[in-house]
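Submitted below is the structure of interest, expressed as structure tokens.
With one protein chain held back, the other chains of the complex are shown just where they sit.
Letters A, B, C, D and E name the chains as they come in the text, with residue numbers starting at 1 for each one.
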Amino acid sequence: MRANAIRTNLIDGKVIVNAWLSIPAGYSAEGIGWCGFDSVTVDMQHGMISYEAALCMLQAISATPAVPIVRVPSLDPPMIMRMLDSGAYGIICPMISTRAEAEALVSACRYPPVGTRSFGPSRGLLYGGTDYVAHANETVMVIPMIETPQAVEEIDRILSVVGVDMIYVGPNDLAMAMDGSNVGQTPKSAAAIIHILERAKKAGIPAGIFCADAEDASRRLEQGFVLVTPGNDFGTLTRAARAAVGMVRGRASELLPGGY
Amino acid sequence: MRANAIRTNLIDGKVIVNAWLSIPAGYSAEGIGWCGFDSVTVDMQHGMISYEAALCMLQAISATPAVPIVRVPSLDPPMIMRMLDSGAYGIICPMISTRAEAEALVSACRYPPVGTRSFGPSRGLLYGGTDYVAHANETVMVIPMIETPQAVEEIDRILSVVGVDMIYVGPNDLAMAMDGSNVGQTPKSAAAIIHILERAKKAGIPAGIFCADAEDASRRLEQGFVLVTPGNDFGTLTRAARAAVGMVRGRASELLPGGY
Amino acid sequence: MRANAIRTNLIDGKVIVNAWLSIPAGYSAEGIGWCGFDSVTVDMQHGMISYEAALCMLQAISATPAVPIVRVPSLDPPMIMRMLDSGAYGIICPMISTRAEAEALVSACRYPPVGTRSFGPSRGLLYGGTDYVAHANETVMVIPMIETPQAVEEIDRILSVVGVDMIYVGPNDLAMAMDGSNVGQTPKSAAAIIHILERAKKAGIPAGIFCADAEDASRRLEQGFVLVTPGNDFGTLTRAARAAVGMVRGRASELLPGGY
Amino acid sequence: MRANAIRTNLIDGKVIVNAWLSIPAGYSAEGIGWCGFDSVTVDMQHGMISYEAALCMLQAISATPAVPIVRVPSLDPPMIMRMLDSGAYGIICPMISTRAEAEALVSACRYPPVGTRSFGPSRGLLYGGTDYVAHANETVMVIPMIETPQAVEEIDRILSVVGVDMIYVGPNDLAMAMDGSNVGQTPKSAAAIIHILERAKKAGIPAGIFCADAEDASRRLEQGFVLVTPGNDFGTLTRAARAAVGMVRGRASELLPGGY
Amino acid sequence: MRANAIRTNLIDGKVIVNAWLSIPAGYSAEGIGWCGFDSVTVDMQHGMISYEAALCMLQAISATPAVPIVRVPSLDPPMIMRMLDSGAYGIICPMISTRAEAEALVSACRYPPVGTRSFGPSRGLLYGGTDYVAHANETVMVIPMIETPQAVEEIDRILSVVGVDMIYVGPNDLAMAMDGSNVGQTPKSAAAIIHILERAKKAGIPAGIFCADAEDASRRLEQGFVLVTPGNDFGTLTRAARAAVGMVRGRASELLPGGY
Partner (left out) sequence: MRANAIRTNLIDGKVIVNAWLSIPAGYSAEGIGWCGFDSVTVDMQHGMISYEAALCMLQAISATPAVPIVRVPSLDPPMIMRMLDSGAYGIICPMISTRAEAEALVSACRYPPVGTRSFGPSRGLLYGGTDYVAHANETVMVIPMIETPQAVEEIDRILSVVGVDMIYVGPNDLAMAMDGSNVGQTPKSAAAIIHILERAKKAGIPAGIFCADAEDASRRLEQGFVLVTPGNDFGTLTRAARAAVGMVRGRASELLPGGY
């Protein structure tokens, strides 16, 4: 079975730079897959992505060096199994708040006797190889999101679940849930993030986090996160586009006072 | 009928900043439509865009302040008419090299008695309004691309065609066709572009041009182009994504010598 | 943030005429959006509409004056959040039968600290505006469907849930559930509907209802409903088409006795 | 091979009521197919319909009693052959103005030695049957549109082309082309239509026509047309929807003076 | 209402040969529908099939003699109801392990007063007929999958649920769950399958089973299963394609020693 380069790289002590896709198109997915990211995550929770688009995007990512990951909409085992069957090599699952939820997530991602994943590997066989079923349990990564106050409280219990390969912090949801903030981190949520990170290090579980952009991602690396996501495709595109419009309009207003 | 803001702005002496879409998704199209561009062009020649995607993208752009334009694959009247029926307010047509081709282009875009556009306004009525048919001939913009050596030679004859509302220079095709260059402008093609621009000014026809990025677009404004396209969505996205990866990897290599 | 015209109109004492879409196409959605309806509902429960189609339809509706609403398949918070992220300004949720379900529905539609909606506004930012997150809780409408015997019994408790902005009666399901009827209203279900309406008026909560057609809708307005849905697109289309065939065949049989 | 009921019915002296689809959805196509029409035409010229949607619509129509027809975008043989391969039992081709064009149309629709249709029956085998290739030439209908002044002049020569099974008048394009009218028929175009009809009758070729609605279609039957299209799906839907809104708003304004 | 030929055939003592679709395309679905199968199952659990594709596939199957069935992803009533509304004449539901789950499955598939299916028959009316709602409860087949150790234990209680029309054995999941096997049947799971079959016979409930291929299916018929699925479309296609490549390469290596 094709190895999961995220696992290998983490073992080798390398950091993982992860892309985040919310635009439902195989073309942009494939383009991002060639940009140097270690992994590319198809976001089916907040991204504007149908199953049909996700499948095409996973195929497109498979033609690049990046590892395909899916952020599923919720802890819904049938949906998680579908995305694994579709070739995802990692599942990021939002809103895991308890040990029981983490266990349910692991169970959905693992074939018996370890878990309860249903047999029907489909595209997994194409991306992973014909021996997919024998090795999937050790290859596919299970990544609960830590983004609720309850998860912060129960962090040690979540981290102790066998089969949790990494955790992924959702800082925006955490700040909203802890402080009702819609303008980013608060002192309380920032502290919680550091706490989560420390507990994860202690437990020997790698920790990743969603970041606003590359600068924020760099800062998170300094804090000790080993997987960072420097924003999503839509934000990256529109920020850059707005910057381009700004530069051109600026030049235009110099050239054409009264125009714009 | 809804006015064509590109026409109005050009009359008012304003420059037009135009976006260029090659990613087949309504979500990115709509996002780009809110970035401050005057117009957004759906590229059906080199973009990875089906008719189905183009239709959804035109609808998405219609929900933004930007004017929807389509770059059609070729001088194929039925296809041009379809995109107008689908709500395009401008047609950019590649590879117009002669007066006859420019006339054929105008004819395809205009209802009788001016042209030969077939009746069946469909989505044009939704975007333009119920009086679309009466006013479409004066509203929709016809924009031949000037990108062949022959077009450079025949530029005055092309510019003299009644109904040509603007020309749009394709610098890459021009450089390839004139000098076999695949690394951008050559002295000869650069001179040809200036020549085209001067003839257009003389003829009172606004000239637009595809640019590599915002910097290139600013330079083109200085030259006198009034519509500039600072690169396409795919290039903007992947350039920014690669820059982000580079910044994060740079920070990582400082933090983790031996990692990356 | 763009105001929700349904809210404003209800406050102003106006009635709301709502369209109901089951045909999975952006073109018909956009066409309906220009027909004079105050709101257009994309039906993801009984409509033949995938997420991909729903997204394109919401974009198409956004290019019209109508307010986009989604009827979700069920009380499934991740799905509800997706449709809000996709730009719905109202959620009609079927089969809400208890106070707890109504509370769960409100919670899914509201950001913390009021509810548990996950952060990731996506297309909400495009339709609503850049301040979407700050104002979404007061803008998006939460509309439980009342269509079970249990809901009739618990109607006061459902109406008392803070955050329920309107109720929407499903008369067909109610008639089936109360009397096993598949031929429309029964005396018992008709009485239950009046009862629901009276309790809603008493509680100061606007009440809407699905209607067979315009005539039925007019009758419901007389009863006191303030939002009415005069049938769905598929029914409207096929009824009108069958009438057209009937008229033409009728004329044909007069002209061609023995033909049809 | 499955018989073409349009051919059979015409031979039996029956009139054909034809539906016209511009909404790109299999669901509405299938619904229309059960409304009593003899044939259902997928409009790929002015309809908002991609190849992908057309294929799904043809499959949906195949599940109904109606005969599937396609109006192609233009006299483009590869496109015509594709739609035949996709299961169309008739091709309506716009803008046929000369004998040569009519011959080219017939040629594109017929296998050698009669014509030049390329072998590759694909879905034709599924809809028509395994003996499709042997009988397709006698089953599939070739229907040029008569809608240009030149076609009116050359009508006898077009009608004399062997293989033209029917003609179909496009009254709107004819009125525009003859008189620049965008408000429907003019005396000149009305006379031309009568002339076309008479020449067709004389030649023994059935004549069909696009109509505004059922009333217009009834009038055309009286004139002698044997195939009529009482408007398209989009027009039927939006007219009926606007009528419904009007009725409900009318009742509302009686009930709520000052509301609407 | 159109009869369900699976029901009729089973009553007549005939065996059912069932196809299984995992390729998301209407064309292959329609092709398979003409291959002689009694029923064709659209697999939405392990198949790579979105709702949009499933709808188009159900329409395509409806144009063939085969009965359309859907294997849903899980016991999720809203999803089950959607697929019934989309025209499925049978629901195969994975992982039914208890009497309560079987009852919930029946309830989701039946209109009141028998069950809790929500009213909104949509495409059911097109495939089934205008009297669909009156007869759907007796027509649509409810088929729980038996594929867990718990289901084996509770088999009699599952079989006793009124409304269970057939059971369908998932041998691969059963072998995995019972013995952690990923290489097919084990003695224990093979014995369990025979046990299930015998209990079903005793209860008068027909039993079906997924098979590796036609040979396996023939063996299952001998055992007494009355519905067999000889593999899925993807396996059938790729097995046959690999065999073709093998034969051609074999001949090539004879002809071109040193080539391949």
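Simple rule for what comes next: a contact is a pair of C-beta atoms (placed from the backbone, for glycine too) under 8 Å apart; a residue touches a chain by one contact, two chains touch by 3 or more.
Just so it is clear, the model here is predicted, and its values are computed rather than measured.
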May I ask which residue of B:E30, B:E52, B:D85 or B:E154 touches the chain that does not appear here?
B:E52
Under the stated touch rule, tell me which residues of subunit D contact the chain that is not displayed.
50-52, 55, 77-79, 81-82, 85-86, 111-113, 116, 118-123, 133-134
Extract the touching residues of subunit B with respect to the undisplayed chain.
22, 24, 45-48, 50-53, 73-74, 76, 94-95, 147, 170, 172-173, 176-177, 180, 182, 234
Contact set of subunit A toward the excluded chain (per top definition)
26-27, 30-31, 34, 55-56, 59-60, 62-64, 122-123, 126-127
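FYI, only the chains that are shown with their structure count from here on.
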Consider the two chain pairs D-E and C-E; indicate the one with the greater count of contacting C-beta pairs.
C-E
When centres are defined as mean Cα positions, the distance from subunit D to subunit E in whole Å is 40
From the C-alpha centre of subunit A to that of subunit C, how far is it in Å?
34
Distance between the centres, which are taken as Cα means, of subunit D and subunit A, whole angstrom:
51
Residues of subunit C touching 2+ other chains?
22, 24, 27, 31, 34, 48, 50-52, 55, 122-123, 234
